[in-house]
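We show some of the complex, not the whole, and keep each chain where it was.
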Amino acid sequence: ADKILASVPGLSFPFFVHMMNAFKAEITAQGYEAVESDGQVSSPKQTADIEAAIAQGVKGIVISPNEVDAMAPALQQAVEAGIPVVTVDRRVPSVEGILAHIGADNVKGGEAQGNLVKQMFPDGATIVNLQGQSGASPAIDRNKGLHNVLDGDAKYKIVFEQTAGFARDKGLAVTEAALSGLAEPPKVIVAANDDMALGAMEAVKARNLSGIAIIGFDALPEALAQVRDGGLTATIEQFPGKQSALGVQTLTAFLKDGTKPAEKVILLTPVAVTKDNLNIAERLGEVK
Amino acid sequence: MSTTGSPAKATDTSFDAFGFIARFAPLIFLLVLMAVFAIVEPRFLSSINLFNVMRQVSITGLLAIGMTFVILTAGIDLSVGSLLAFAGLVAAAVAKGGMQDRFTVGDDAVGYGWQLAALAAIAVGLAGGYIQGFAITRFKVPPFVVTLGGMSVFRGAALLFAAGGPISGFDKAFTWWGQGKIGPVPVPVIIFLVAAIVAHIVLRYTRFGRRVYAVGGNPEAARLSGLNVTGIICSVYVIMGFFAGLGAFVLAARLNSAEAVAGTGYELTVIASVVIGGTSLFGGAGTIFGTVVGSLLIGVLLNGLVLMNVSSYIQQIIIGVIIVLAVAFDTFAKSRRKRG
Amino acid sequence: MPPAVTLMQTEPAEFAPLLRMSGISKSFPGVKALESVDFAVGAGEIHAFLGENGAGKSTLLKILSGAQAPDTGTISLDGKATVFATPQDAQRAGIVTIYQEFTLAPDMSIAENVFVGRELGSRFFVNHGLMEEETRKISRRIGLDREPSTRVRDLAVAEQQMVEIARALSMKSRIIVMDEPTSALSRSEVEKLFTIVRGLKAEGISTIFVTHRLEEVFEICDRYTVLRDGRNAGAGRVPETSIEGIIRMMVGRDVGLLAHRQGSFTQSEVALEVKGLNRKRKATDASAIELHDVSFKVHKGEILGLAGLVGAGRTESARAIFGADPLDSGEVIVGGTPARIASPSDAIAQGIGLVPEDRKQQALFLGLAIRTNLSMAAHDHISGWGPFISAARETALVEDYRRKLNIRMTSGEQLVGNLSGGNQQKVVLARWLALRPNVLIVDEPTRGIDVGAKVEVHNLLIEMAREGIAVIVISSELPEVLSLADRIVTMREGRVTGNVPGPGATQEQLMTLMTMSAPKAA
């Protein structure tokens, strides 16, 4: 079968593992062979993978870029080599000739977190913000979205803001320090991914504090389970599986008979998943 | 050989201030740092925060104890973080009774209990350490290379084992080991301190400990003195593996979860703790006491700066500078003593 | 500070020294190494610098060569006061030093070590060919028969010493400082060195010469200075004194020169027998020495001497018996039963001990305390409860050997690296004595040990033999072998060339056996 390159920023993140699985499932379903590429959170590595794939003669590329600007040259190269490219999740606007983009903007996701805070606490709230890994683009974008919503409004005060590197142990340690350092506990803890949120949850539990809303991001099964059982308040669903499948379908449709997608950019709106709308979550089925 | 008195008599009566400072330089630096933090942010000294620091330090501290053995033989272990992740996942799978209920929450897990989970974590750690120790001694590949390879292999194994995802939700008896307290003292802190005391005794007062220093000081002389150099070197990696397994168990208990990405970057933190504590990377010199102080120094830095809500970018700059200053102070104090 | 006791003889008025060091003091933590020492050397003179182990010789010479700074005191050269802050300063002033501890880079070639820091070539580039050519010339002069491109790591100790000498000779110098250059050399090399030193003298270059082999002083030196406990203990012209006189200055009392073993050995059981030791050099290994059918016996209570020139294979044989190096074939029989010895720990289990040739590389843990070093092979004798070491027993052990061997140290906690060379050697000997072996092989046991200590070591070896231990002494000093051994085995190029009774043997007889090629029974 013809080969399609499926590339994600890093397979050490469960979010991208899910995306990769969705890619592979759909590529196989469409009758192609998937070539897997793990960017290992490094633009040069992902670039090299793309170059290797071009050399190998893949028929198409579906990719979630590690870093949109840094991956542009490699994708440009692919486009120039006549290989159709579909980007998923993160858009690379600087490259002309990308077949399509299917995504849910991380900035929008951050805004969804902010909006949920406003909705839950109309009278204002104090917020602890756990940022993702310094310098990583999803961390930057999600943080930006949150600030977009909250910054203009004096009722909402971010009383503590630190990176916890997307990691659960750091999420726990930073939250512990925050709870020690703050005169009174915050109303909300917003985390840029579920791992940090789950770490924060353990810190809050250890202190026997109740009534702190914890909002994660990514809608991983574990987080969904916690949302169901009340450990977490919410998480942000970006429908990575749907994005991925759609991306592959768009690509294979073009490969099979040259069908161009009706719209070059398809954006799914990220949604805050709470106990009330749990069933919209894509991976609820994985939760037992 | 003279019957006349030896010239080698120090004036023992005067208090040797330089000697004292030299000996306890890392500790003095730590106390000064804590004093500074306490002045800027009084909450730093609250007992709850100090226990936070110690609890936070306890995992990397456990690894640092193992690493002290390794570095004393002039070795190094870069695989600790990966091995910890792998051991933690295996322990989690045992605790959950398999991979099917990965995200169950709460007390009703059906697994094999924390005892078997802890044993599994430690067994994985021991096995991982042994394989690496074997490769180092048998194939004579430098520890840096073997454990760099191990770092990659164990991380890959962890990701493969858990298919990239976490395993979470243990019963109370399990999480007690990471979240519980005895009196006011968190359990991980107790584990860490007990381990440190045992390690201290082993290194200082046993034949094995002596031999670790000897092998680090001059391996050829150790061999010609009849020591089983191969066995000793192999065993320090096994000890390191033991602590990686123990650390994995405690970390999983603390986070109520085990992940394939756990422990990423720990190797440098752990090695830094050991070196800040005065252990020489060239082997043969160092103490567990120093390692404990080094671990606390890093923990205090991380906690204090977060507590003061310093921007994370600036934090990194400050941490880098202070680590260098701490070791510079130690070196300076020791050189003063040497000059007399 | 008490006033220095100056025993220096009054010098003739016309003596105008090239170099004068006055009032030099230097302390290390807990040790006053030098106390107001004066030292003067004339132009074109060979000056013996003498003293017991730990007297402070190396310390003074390090100060002279800019490697260490004195606490007080002045140095003047040509009557002008100078300060040597770095080794470069001293070298620029024409003071070239061969240090007691080797200062070679093991992975670089002989030529590169000789010219390190002063590489030949253009402004930026080095000329390897030229350096090797120059090195070859110097090597030939001193009898170092090695390709200049050989890695220093592959050289034997004696050869490394010769590389040090070659380096010193390659520099433009007014004073060459040699801190125990002959301790690693055997007689034939020593003679070559002396020829060179005489040549230097003829050119007006002075040599400061440290040795513990006092007969060498009378062979070559013009004047001498003696230190005792870090202070001046005497100085003068060599012809005006005697060995006994110098020893008195060094030690402060009379000491007999050589311990003699008066044929007290009577035949007894064989303690160790080696049969047909063979070790081949492979095509890829140019530097290893071969062993061919090396066989000999040593009895309980006997002292066996192994004599040979450098490269004769004595060290290789000893290491092979001890399990430190692998053998191609051969049998080691301990106490009548064939023993499988694959490692030093096997050998130790069989009751065999080895005091290796190179104490710094092969024996000492320089960064560890004396007590740790001393007890390292004898953990079984100092064990306490379970896996623990009994501190009390260990302290007693250290104290015991400190007294027996007169080790000059502040306490058991002192780092071995801070001891003088001779005292380090005593610690190594003590380690093996503490093991109470059945067979003890000592490879150059008195290298770098002062006369007093040497006698003590000899007495100790004799004492051990009397207790029934079989002792094998490898030594490049024939007088030592002759005075100690009940039986002497000579070797040459990896073969046993002679096996003669000790009493009655002569230096000439041994030299013949050591330099001839066909094996010959005694």
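As written, the chains take the letters A, B and C, and residue 1 is the first residue of each chain.
Convention: contacts are C-beta pairs under 8 Å (C-beta built on N, C-alpha and C of every residue); 3 or more make two chains touch, one makes a residue touch a chain.
This one's a predicted model, so the numbers in the text were calculated from it and none came from an experiment.
Quick one: what's the chain stoichiometry for the entire complex?
Full-assembly copy numbers, per this file: A x1, B x2, C x1.
Keep this in mind: only the chains that are shown with their structure count from here on.
Please report how many Å separate the Cα centroid of subunit A from that of subunit B, as a whole number.
Their C-alpha centroids are separated by 34 Å.
How big is the gap, in whole Å, between where the Cα atoms of subunit A centre and where those of subunit C centre?
71
Determine the centre-to-centre distance between subunit B and subunit C, using the mean Cα coordinates as centres, and give it in whole Å.
The mean C-alpha positions of subunit B and subunit C differ by 43 Å.
Can you tell me which residues of subunit B touch two or more of the remaining chains?
Touching at least two other chains: none.
Counting only residues that touch at least 2 other chains, which ones in subunit A make the list?
In subunit A, nothing touches at least two other chains.
What part of subunit C is in contact with subunit B in the complex they form?
Touch residues, subunit C against subunit B: 27-33, 35, 52, 228-230, 251-253, 322, 324, 343-345, 347-349, 354, 356, 361-368, 372, 376-377, 379, 383, 387-389, 391, 406, 408-410, 431, 452-453, 456.
Taking the touch rule as given, give the residues of subunit B at its contact with subunit C in the complex, in rising order.
Against subunit C, subunit B makes touches at 1-4, 6-10, 19, 202, 205-208, 210, 213-214, 217-218, 220-228, 284-285, 337-338, 340.
Of all residues in subunit A, which touch subunit B in the complex?
11-14, 17, 131, 134, 160-163, 167-169, 172-174, 176-178, 180-181, 195, 198-199, 202, 205-206, 220-222, 225-226, 229, 231, 286-288
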